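All protein chains but one are shown at their positions in the complex.
So, chain A:
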Amino acid sequence: MAMSVSRLTAWVKKVPTRMAQIPWREIAGEGFDKCAFLIKFGCATHVANKYVFGFAYVMGPSMLPTINLSGDIVLLDKMSPWIGNVKVGDVVVLQSPENPRKSVTKRVLGMEGDEITFLVDPGNEEKSKTVIVPKDHLWVQGDNIYASRDSRRFGSVPYGLVKGRVFVRVWPVDSFGFLNQKK
C-alpha cells in the first residue's frame, strides 16, 4: 500500500516536467493552421456558391415534365441575374415571395412590359386574364400549370428575388444535360 502511494506521489511530481515536454506550441500552431484552412475553405465555398455556381435540389410537381417529381439536382448559374442575362424561357430559382425562407423553381414567361394572358383556373373554367408585367419584374410560371403556385397566384415577382438560372441537370445521371429554352 505504502509502496503504491509513494509511486503515485512520484508520478504526480513528474507531471509538470512531463507536461512541459509536450510541444504545446507546435500543437497550437498546427490547430490554428487547420482552423484557418477550414475557415478559408468555407469562405471560398460561400463565395463560389453565392456568386459563381451553385447546386440546388429541386423537387415537386410544379415543373413537370422538365424536372422530375422525385427531385433533380441542378447546377445554378448565379452570375446571370447579376449581369442581367435572364431571358424569357429560362428556368430560374427565386426566393418565394410568399415565404422568404423557401426557394422555388419556375420558368420565366415574361419580362417587364410584356403582356401575359393566362388561364385563371386551368382545367375547370375557360376564363383568362391579361396583365402587363411592371418595370423590373418577371412573370414566372411552372411548366405544369395544373399544380403550380406561381405568378398566376401572387402576381409578377421583382427581379431582385431571382437567385440563379438553372442550366445543367446533374442528377439523375441518365438525364444529364442542359435544360434551357425549351418552350
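One rule holds for everything that comes next: a residue touches a chain if its C-beta (ideal position, glycine included) is under 8 Å from a C-beta of that chain, and two chains touch if they have at least 3 such contacts; residues count from 1.
What we mean here is this: contacts and distances are computed from a predicted model.
Student: Among "NEDD8-activating enzyme E1 catalytic subunit", "Elongation factor 1-alpha", "Exosome component 7" or "Mitochondrial inner membrane protease subunit 2", find the name that the UniProt record gives to the complex chain excluded from display.
Tutor: Per the UniProt record, the undisplayed chain of the complex is "Mitochondrial inner membrane protease subunit 2".
Student: Among A:Leu76, A:Val157 or A:Leu179, which one touches the chain that has been omitted from the display?
Tutor: The single option touching the absent chain is A:Val157.
Student: Consider the whole complex, including the chain that is not shown, and state which of A:Lys78, A:Lys106, A:His137 or A:Arg152 touches that chain.
Tutor: If we include the chain that is not displayed, A:His137 is the one touching it.
Student: For the chain that's not shown, point to the residue among A:Ser4, A:Thr17, A:Asn99 or A:Thr130 touching it.
Tutor: That would be A:Asn99, which touches the missing chain.
Student: Pick out which of A:Lys40, A:Lys87 or A:Lys129 touches the chain that's been left out of the picture.
Tutor: Candidates A:Lys40, A:Lys87 or A:Lys129; residue touching the omitted chain: A:Lys40.
Student: Given the full complex, what residues of chain A touch the hidden partner chain?
Tutor: 39-40, 42-44, 46-47, 50, 94-101, 134-137, 154, 157-161
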